[in-house]
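Down below is the structure, laid out as structure tokens.
Note that one protein chain is taken out, while the other chains of the complex remain in position.
Every chain is named by a letter (A and B) in the order it is written, and numbering of its residues begins at 1.
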Amino acid sequence: MTLSLLITLIPLIPFAGFLINGLGFRNIPKSMVSVIGTGASFLSFLCVFFTYLQFNGDPVIVKLFDWITVGSLNIGFTFRIDQLSLIMLFVITGVGTLIHGYSAGYMSHDSGFGKFFAYLNLFLFSMIILVLGGNYLMMFIGWEGVGLCSYLLIGFWNKNINYADAARKAFIMNRVGDLGFLIGIFLIISTFGTVEYGEVFGKATSFAVGDGVITAITLALFVGAMGKSAQIPLFTWLPDAMAGPTPVSALIHAATMVTSGIYMIVRSNVLYTLSPFTLEVVAWVGLATALLGAVIGLFQNDIKKVLAYSTVSQLGYMFIGLGVMAYSSGLFHVITHAFFKALLFLGAGSVIHAMSDDQDIRNMGGLWSKIKITAVTFLIGTIAISGIPPFAGFFSKDEILAHTFEHNKLMWVLALAGSFLTAFYMFRLFFVTFTGNFRGTQEQEHHLHESPSSMTLPLMVLAALSVLGGFIGMPVVFHAPHYLNDFLSPLYEGSRTVMEGFGQVHLSHSTEWILMGGSVAVAIAAIFFSYSLYGKGGNVPEPDQEISGFKKVIYDKFYIDELYNALFVKPVMRLSSWLYSAMDNKVIGGLINAISSGVAEAAGVLRKLQTGNIGTYVWLITLGVIIFLGFSVGTEVWTSLKSISK
Amino acid sequence: MLTLILFLLPLISGIFLVWNKSNGLAKTTTVLVSLAQIALFIYTASVFRADASALDYSLDWLSDFKVSFHLGIDGLSLVMTGLTVVISGLILFATKDLSYGNISRLLGLILITEAALIGVFAAKDAFLFYFFFELALVPVYLMANLWGGDGIARITLKMFIYTVFGSLLMLVSFVVLYLFAQTSELADLAKIPVNLRPGLNNLLFWGFFIAFAVKSPLFPFHGWLPDAYSKSPTPATMLLSGLLSKMGIYGILRILIPLAPAGTANFSGLVIYFCIVGLIYGSVIAIQQFHIKRLIAYSSFAHMGLMAAAALTLSPSGIQGSVFQMVAHGFSAVGLFYVAKIIYDKTGSRSLADLGGMSQRAPRLAVLFMIILLGSVGLPLTNGFVGEFLMLRAIFDFQHILGITAVISIILAAVYLLRLYQKTMFGPVTSFTENIEDIGVKELVVLVPIALVIIITGVFPNCLLELSSGFAQTLPLIK
Partner (left out) sequence: MFEGSFENIPEIFRQIPLINIVQLATILFIIGVVGVLIRRNAIIILMSIELMLNAVNLLLIGFSAYNSDSHGQIFVFFIMAVAAAEVAVGLAIIVMIYRNIRTIDIGLFNKLRG
């Protein structure tokens, strides 16, 4: 099989799966639906794998056809295989396959089973297009495509109008980001005359660091990343997106789609390296998001909401990494995060499944013995996210922190504080859910059961990955090869050209040891603190009405949703009503009505001239004749007088 | 000759159907004529590829005045004629199964409209263009009046006066040019403006522009639109939004820019501002509408603003984008209005407040509605995206701030269209939507082709862009 066909098959197989399941799910038995869905994902994974085997380090570009040709602009429908897209494809199809398999168990009682798998495959297709696309517009296809799938899947249970609202909110907030992305693309076209990655980055190397246009482009693109990757100020959709089925939260809102912002920045690393200002913005926005997400996560009581805010927070860390030019570290965290966050979400799904669809951790407790596999894997995920060596999260987060330390000490301190919070709320979640006594209803307790193997198997695989995944990027001090960095190195060719000393670390080994020790110590301290409160202490978060003071502010997410509502939604609504009733009806419509009634009124006045009295008419006729005669005679007299005076 | 047949076939069959009484015969004729038209058009397109001049047809008409019956097809005309043929076919297919009284007459009027539109899009003579431009409105006016709801007479009268007012200004401009050229051939008229005084050029511009602005309509000439779109019977609304509105943009490309180049250069900036204001204005208003047809009407109005603005940027991207978007919008607007009609026929309500949960009862409708909607939202791989991408890029290049403002409309489009979808398809079932049935073959015959076109031209837009690129290069002032 030729390489280009293989590459084309990667997105095509999930698309075929989508078509088969989407068009025929009424006629296909449930068991076949899940086989087709999961199989498509797995086949796609195999294609990625074989592509990887044939990959020799040079980017492979497959052009299917000319997509849009206008004037001098020619945008091809191209795919690009290089180190970055391969890594992303592995994560997407790999984690995707596991989650497809998990869904076969999780969604088995749902009436929309076939529809669900069709949507998942469509998502996979869009996500693959996003990372596989060979130019910015291809990325945009995927970008909007995953937004659509996210909309469809969040609103999967759309009978509930709140879920449908959450879906709409996600789509619209993403569109706000897309606005930025689109403007970025426009700027790229007008600056470089092309959108193909290779050409854009090639031409970009001739720009000077800090160039205004590049800064504008990168800022605009970053707005897009903010939307998709849920950064301040466009993050509020992600927690609401938890309305979707849990596998969706795991796949889309934790492992893959939300990391596309990071993918985009790593992809455009040349442009970002050229613009230190944007990088600074990226880093600080990431930091702010990391802290805000972590703080809000502290007191949430919905198991999925905690994980959602934790995702927001972890995405913030990735952006910190990108902001300090540690692109690989950001990507590293994307990979490890995909493992452990998918694991946590799927674990949460298993818990919810066991709890008969209850998501409030205050009703749980003591589940450790009841659902052992879920509990153990969940614990592994929790340790991984908290940054305890040698679990995956430790390596990636530590790398980001080390680079941050080198870049800005204050930033490092704040980021470290964030990781304290992370470890604290994650273990709070764990202790409240799995230790102590069961607090739910009798009925729930009766129903408690471990999930079927189709669900636990992905959990175990992901747990294994969460343990081992970090070893692809060992810190320098261990003198082990950093496989990831070595693999990704060709991507930064452009960045190295435009900036001397790019990617070199100047930390001494002792500093690195101290940093590592520091972050581990912070994590362990947080775990103990959490243990003393919720584990040994056995505290249970209080019911909603008892939450007060500053804690309530945090519990209510700093009222950011309400703020946006008051700041954007309500004014637009009011403007809309006003424009309709006052502007369109009164002014535009009124103007027209004024003209027509003006005509009518003039007619009313003028008709008075028609007295009906013949005498008047005759007088007027005579008068008219006299005036016209007088005028023509007058002009004749006037001209002759003039000629005389000459 | 081919062009003439393309024009005469719907005209003659339309006149026949107007007098015909038998419903069965009417439906058969409609189907046959629509299919024949599409076949003819495909043949025309193949002839066009070989030799475009073979499609010219000229007949002396008012020879004393050097006015001839001159039809011809170039890239733009081909696109527009194709759009007319296909969209009219879809409208005919949709209408023949709707429960209107005197259906034969209704179908006949649609066919006559189709003939007039083909006349507009193929006319190479200013007088002929004007004639068809006016003629196209007459059958729609009759349809609206004969099959419309309460208070329609007042609304159609308003629409008629509006458009006639605009058209008269266009006529004046034509006459001015005619007086200089002594012929009404468009190609000859285009040679005149260079030698005219700037003031006269500007007047020509406004004469033409107001005519097209009323027809499209563009802000602030849209006073007739909300009522006319929402109160007319659906076939008339589909014609108005899908095809008649395109005459305005077509006029800008075919008449305004070539015949008033100096005026265009002077005022296009100003006009683009107004168009963008209209774009945002229409989008914002659409957000709070509860009447489905009115919502779609405002959305349609907003899109027209974008097309006009892009065309007037006079860049290849803008012009080709707006030509492409005319096609895209034609399909999605017709699709949306048709879906609105289906929803109304099934539930008896056009108010978003009454509806909900239809996706549970009518999944096929929900899927097709979604695809059409996404085309309208401008999701990549639908044709709406290609058009909007090109147009927004052109406006962005024209002026950055304006471009950013225009891009906001894609957010607003998502807001109001998803609201429309959610309030009809999602949520709990209401008393109106409890007992509805899913759509059947009759509706699928119309909606599936629309959905297919939306996707296929979105994935392979070059098949259309190629056609318009030749035309774009013939326009003056291309930057």
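Please note the rule applied: contacts are C-beta pairs under 8 Å (C-beta built on N, C-alpha and C of every residue); 3 or more make two chains touch, one makes a residue touch a chain.
Note that the structure is predicted; figures quoted are calculated from it, not measured.
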{"item": "Interface partners of the hidden chain - shown chains only, full complex considered", "value": "A"}
{"item": "Residue among A:H506, A:K608 or A:K642 that touches the chain left out of view", "value": "A:K608"}
{"item": "Among A:F478, A:W513 or A:W619, the residue in touch with the chain that has been omitted", "value": "A:W619"}
{"item": "On chain A, residues whose C-beta touches the chain left out of the figure", "value": "607-615, 618-619, 622"}
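Basically, only the chains that are shown with their structure count from here on.
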{"item": "Chain centre separation (chain A, chain B; CA means) in Å", "value": "36"}
{"item": "Touch list for chain B against partner chain A, complex", "value": "158, 161-162, 220, 222-224, 226, 281, 284-289, 315-317, 320-321, 356-357, 359-360, 374, 379-381, 385-386, 389-390, 392-393, 396-397, 403-404, 407-408, 410-411, 414-415, 418-419, 422, 425-428, 459-462, 465-466, 469, 472"}
{"item": "Touching residues on chain A, where the partner in the complex is chain B", "value": "65-71, 73, 137, 140-141, 143-145, 148, 151, 155, 158-161, 164-165, 168, 171-172, 175-176, 178-179, 182-183, 185-186, 189-190, 572-573, 575-577, 579-580, 583-584, 588-589, 591-592, 596"}
